[in-house]
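Then we have chain A:
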Amino acid sequence: MTNSMSNVKMVSEIIENSYKVLKKEVISQYQVSFEVNKDDVHSILTLLKTSGWIQLSYLSAIDWPEENEFELVYIVFNWDKAVHIQIRTRLNRENPVMNSILPIFPGCKYYERETHEFFGIKFPGNPGHEKQLILEEWDDIPPLRKDFDPRAYSDRKFVKREYSNDFVNLNGEKSKQIAREERKEKIIKVRKGGRK
Partner candidate 1 sequence: MKEMKLFLGPQHPGMHGNASVHMYVDGDIIKRAFLLPGMLHRGFEKGMERHSWINNISLIPRVCVVEPDINEMAFAMGAETLAGITVPERAHYIRMIILELARLSIHLMSYGGLGSPTGLYTLMYHAHTDRNTILNIFEKITGHRVYHQYIIPGGVRKDLPIGIEEDIHAFLDDLENRYEEYRDLGINNPTVLARITDTIPLPAEVVWELGVTGIGMRSAVNKPYDLRKVMPYARYDKIDFEVPVADYSDAKSRVDCKLQEVIQSISIIRQCLKLIPEGDVRVPLGRGQSMRWTIPKGHVYSVVESSRGEFGYFMVSNGGVNPYRVGVRGASYPQGLLGIEKYLPGTRLDDAALWVDTMGVCSPEIDR
Partner candidate 2 sequence: MITNILFGVGVAFFGFVLQTSIAGVNRKVVGRVQKRYGPKWYQEFLDIFKLLSKRSVTHGWIFDFGVIMALGGIIGTAMFMPITSDLVAFADFDNFFIFVYLIAVGMLGMAMSASGSGNPLASIGVMRALTTMLAYEVPFMIVVLTIIKLTGTSSVTGIAEFQQLASNNWFMIALPLGGIVGVMSLMGMIGKKPFETYIAPAEIASGPMVEYGGKQLGMLFIMHEITVFIEVSLFVHLFLGGAENVVLFIVKYFLVYTTLNIISSVYGRFKIDQVVLFFYKWPILMAISQAFVAIYLGWVI
């Protein structure tokens, strides 16, 4: 395809000319990231779609509890000018709401639904996104938030197998543990020169 670095430059020009970019990172020759305001996301994505970034590759969120924010990431891709563009924006963690991009990218339907399920972000405009997709009968906070501890949840709900020490060896051979202890004793015995 065409020279990729110039593609990245072209994208930067397109976006930086029209919108306020909070932070720009060129990650590799095929990837560039922009952090933008929440309100600009829809128009940027529309612009990108009309400029050839017609595929929504990925949509997800990152939880930043220290800053009390969620970060939404939209990744779009253009097959002719091979550049992945990350559009990132920050939401308030207390009341995370982001308008759905369903009219722009119909493929986002299930990504948004999953993001709601795992982070609790609401996407008005996406019908039925509040129903459970992956989980079933979930009874805790959304699991991908940082303050959710899966180990505690697992310990509470699922009983761990307990291994008792009097381990029965079905094959009639010495278990490794016993063999190791015997070997140790033997070594000590040898070291001590056969003395007790």
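Everything below uses one rule, namely that a residue touches a chain if its C-beta (ideal position, glycine included) is under 8 Å from a C-beta of that chain, and two chains touch if they have at least 3 such contacts; residues count from 1.
Behind the choice of candidates: all candidates are chains of the complex that A comes from, given by their letters.
Since this is a predicted model, take the numbers as computed values, not measurements.
Engineer: All of these sit in the same complex as chain A, but only one touches it there. Which of 1 or 2 is it?
Structural biologist: The single touching candidate among 1 or 2 is 1.
Engineer: Okay, in this complex, where on chain A does candidate 1 touch?
Structural biologist: 1, 4, 25, 27-28, 30-31, 33, 54-58, 60, 62-63, 73, 75, 77, 79, 82, 84, 86, 105-107, 109-111, 118, 132-136, 143-144, 148, 150-151
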